[in-house]
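This part shows subunit A:
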Amino acid sequence: MARAQLFVSCMVDLFRPRAGVAAVHILERRGVELEFPPGQTCCGQFAYNAGHHREAAAMGRQLVRAFELSGAAGSPADPPPVIALSGSCAAMIKHELPELLERDALRRGRTHATAARWRRRAEALAGRVVELSQWLDEHHARVPSDAASPEPRAAEPLKVACHTGCHMRRLLGLTEPPLRVLHRAGVEPLELTDADECCGFGGSFGLIEPDISAAMTDAKLAHLATARSEGAACLVSADLGCLMQLGGRLTRRGDEFPTLHLAELVDLADQGRLTATEIGRAARSQGGDA
Partner candidate 1 sequence: MPGVLPPAGASWPERRRRALADPTMRAAVALSARNLAEKKAAAYAAYPPGEAMRKPAVASRREALKHTDALLEELTRQVEARGGHVSRAGGPADVGRYVLAVARRRGAQRVVKSKSMATEEVALNEQLEAAGLHVRETDLGEYIIQLARERPAHILVPASHKTRQQIRALFDAEAEKSKVAPPTGDATPELTAFARRQLRAEFLAAEIGITGGNFLVAETGTLVLITNEGNGRMTTSLPPVHIAVVGIDKIVATWDDVAVLLQQAPMSGTGQLISTYTSFITGPRLPGELDGPEEFHLLLLDNGRHELLGTAYEDVLSCIRCGACLNVCPVFRTIGGQAYGSMYSGPIGVVLTPLLGGLDQAPELPKSACAMCYACRDACPMEIELPRHILALRRTEIEESMEPLTVRLTFELWGRFWANPSGFRLTARLARLGQRALMRNGRLTRAPGLVGGWTATRDSPPVAKETFHEWWQRTRTGSPT
Partner candidate 2 sequence: MNREGAADRLGQESGGDLVQEFMNHWVALSGDAWLALGGADDVRRALAEAISAMVPDRAPGARPRVVAWATDELAPLDLPGLLASLGCECVSWTDRPGGTGAARDPRAPAAAGSEDDAGSAGAVMSQRRNLCAASDMGITTCSWAVADTGTIALCATPSTGRLPSLLPTAHVALVRSSQIVRSVPDGLRLMADYRVQHGGLPSTVNLVSGPSRSADIEGDLAVGVHGPRRAGVIVGEW
């Protein structure tokens, strides 16, 4: 059994826990022994990008503590990965957290040695973080066990529109893994026209500029309409922030087109339940799982 820790992200935790539940199932089916450190709250990116670095650092320190491995003598030689359900959060942890914690320690009057220690602790976490679709892509040889026997592949695989968020795309360079994961799950992912254009969420920007944000999303949804006319059954993303932005704008415009986290789609595929009906049901469901 391979060990891993799970970082769900605050948005999944609070707003779409079923994506986290789905992730647990798909990872456990692939032979992962998962630990969910309960001390995790938030990576602090929202506050960080809004310029509120003290608050971001406080959350970041808590995250580092939560994932630090309690072990006999220091950290093990081959520490388990931290699988993250958000590319955006993974990027925050990997690229910004170490420098943020060091800088904030100095701001709070700690010694250089203490500040450097915070940096090292954050770097240790950063080195272990891997976004979900990247992990699935790298471990694609692991066939899901305990899954429904796979239906013979339909001649026409189900089409899904796929959106990869900006941070995953540009900061982590992960444009291909989600597409490959979806292919292997038996769907045909359709990237939107102008795929690399931002969905409009933008963190605090989306809150303080709701009109500009919505205008950007509407441009994206126009391309989604094209994908739908080509047969896309739902919109999938590995980033819940983007999904909530696009899905939230859709329903505000009276459109119930299903939106799913990548983990939920893969979970359905594992179980041989990848139909438009099941997708619709999963998108509407409020709860987690038994």
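On how the list was made: all candidates are chains of the complex that A comes from, given by their letters.
A few points about this structure:
Keep this in mind: a contact is a pair of C-beta atoms (placed from the backbone, for glycine too) under 8 Å apart; a residue touches a chain by one contact, two chains touch by 3 or more; residues count from 1.
A quick note: this is a predicted structure, and the numbers were derived from the prediction, not measured.
Candidate 1 is the one, among 1 or 2, that touches subunit A in this complex.
Of all residues in subunit A, only 8, 10, 12-17, 20-21, 36, 38-42, 47-56, 58-59, 61-62, 66, 166-167, 170-171, 194, 196-198, 200-217, 219, 244-245, 247-249, 251-252, 286-290 touch candidate 1 in the complex they form.
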